[in-house]
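Before any comments, here is the structure.
Just one protein chain is left out here, and the rest sit where they should.
Showing subunit A:
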């Protein structure tokens, strides 16, 4: 039940979330609104026009009636001759006239048959036309126009009235409205169809892009080749850059995995030979050989994993790591792990790095480089290790790790940076620390320098790119 509801929500979301739906829904809404408003205005205008025409027609008849009215021989009102419109003679035709004097109806059209118009009490001044709506024959609503006429020789003014059936007007208006709304509806459909076409044409580049993306995913294409509309082109370029980056990362990862496998196979071959040649007499020597191979395999693994990790992060914009954070955290680690090496005197690690010195790279890589340098410094130092940093020319940052240990003669400094070299077998360590540091630093376009420390021991200087804004 809830799964169904969720799927329903998903489908609704997919529909309302699509660009096509949004554009079409918007177009439909504004087309409907615009046409509805136009229809209302047109219908209103036509209604006014019809009403005016109706009143004008009745006024014409009223004027004609006024002109024909006369006083008869007996002093009663008469018409000199009948009104011209034949509808006045057709019973219940919808067009009527009537002449009242003070006593009530005196003359009326034949169309009224045996009824009289019930004019409301009114005394229009001379020359004024008054409009009423009354109920006439067959309970029809009639529009009545009346005025008063004073005939020569008559004792009092006469009220003359023309009445027309309001229903005639309503019929015309309804017929007009039917045609109006029908044509507006057709227009709306045509406009929406045009919008569908427009949206489809407008979105066609996105459809093409999707097809191309499917090709890229399937591995048939390496990157997006087509030129897209200017709104989409930057997105394409970013996508291409991302594809290039991941391709490079995958390539490097493959290379590192291949190198690692190759290196380990050599060790495995040696181990297999040692196992074949194992006899009770040479067990001790074989054990030592196995130990050496294991240490070497561990070195290879450390080396290649550090390189692969650094390669993945390199060149990604926006990565920044404050050196002070990393150095302070590593200082805490050194205080713990080097406490076990010594009895009594501990090495004090001091970090003096400004907060605004920020390395343009991954925290894990900075930790790896600084960690190895600090680890070495703590192994050799008598009591003090110091981390400092300064900005160098060319957007680089030099982070120095100083110790007060025995130092390292200048002619041996090059050798310790080579993979697998260990200066003193009695101090635990893989010996690869400095080579990894140099590899990772070089991947970032930096390097490692060794020199004499003002503290009396060795200074290891890590040169790294600075992040923007430091």
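We take it that a contact is a pair of C-beta atoms (placed from the backbone, for glycine too) under 8 Å apart; a residue touches a chain by one contact, two chains touch by 3 or more; residues count from 1.
FYI, contacts and distances are computed from a predicted model.
> For the chain that is missing from this picture, which UniProt protein name fits: "Multidrug ABC transporter substrate-binding protein", "D-alanyl carrier protein", "Two-component system OmpR family response regulator" or "PEP-utilising enzyme mobile domain-containing protein"?
From the choices "Multidrug ABC transporter substrate-binding protein", "D-alanyl carrier protein", "Two-component system OmpR family response regulator" or "PEP-utilising enzyme mobile domain-containing protein", the unshown chain carries the UniProt name "Two-component system OmpR family response regulator".
> From the listed residues A:55, A:302 or A:447, report the one that touches the chain absent from this view.
A:302
> Considering the whole complex, which of A:227, A:337 or A:415 touches the chain not shown?
The missing chain is touched by A:337.
> Which residue, A:154, A:364, A:398 or A:417, contacts the hidden chain when the whole complex is considered?
A:364
> In terms of residues, what is the contact footprint of the unshown chain on subunit A?
Counting only subunit A, the missing chain is touched by 294, 298, 302, 305-306, 309, 329-330, 332-333, 336-337, 339-340, 343-344, 363-364, 367-368, 370-372, 428.
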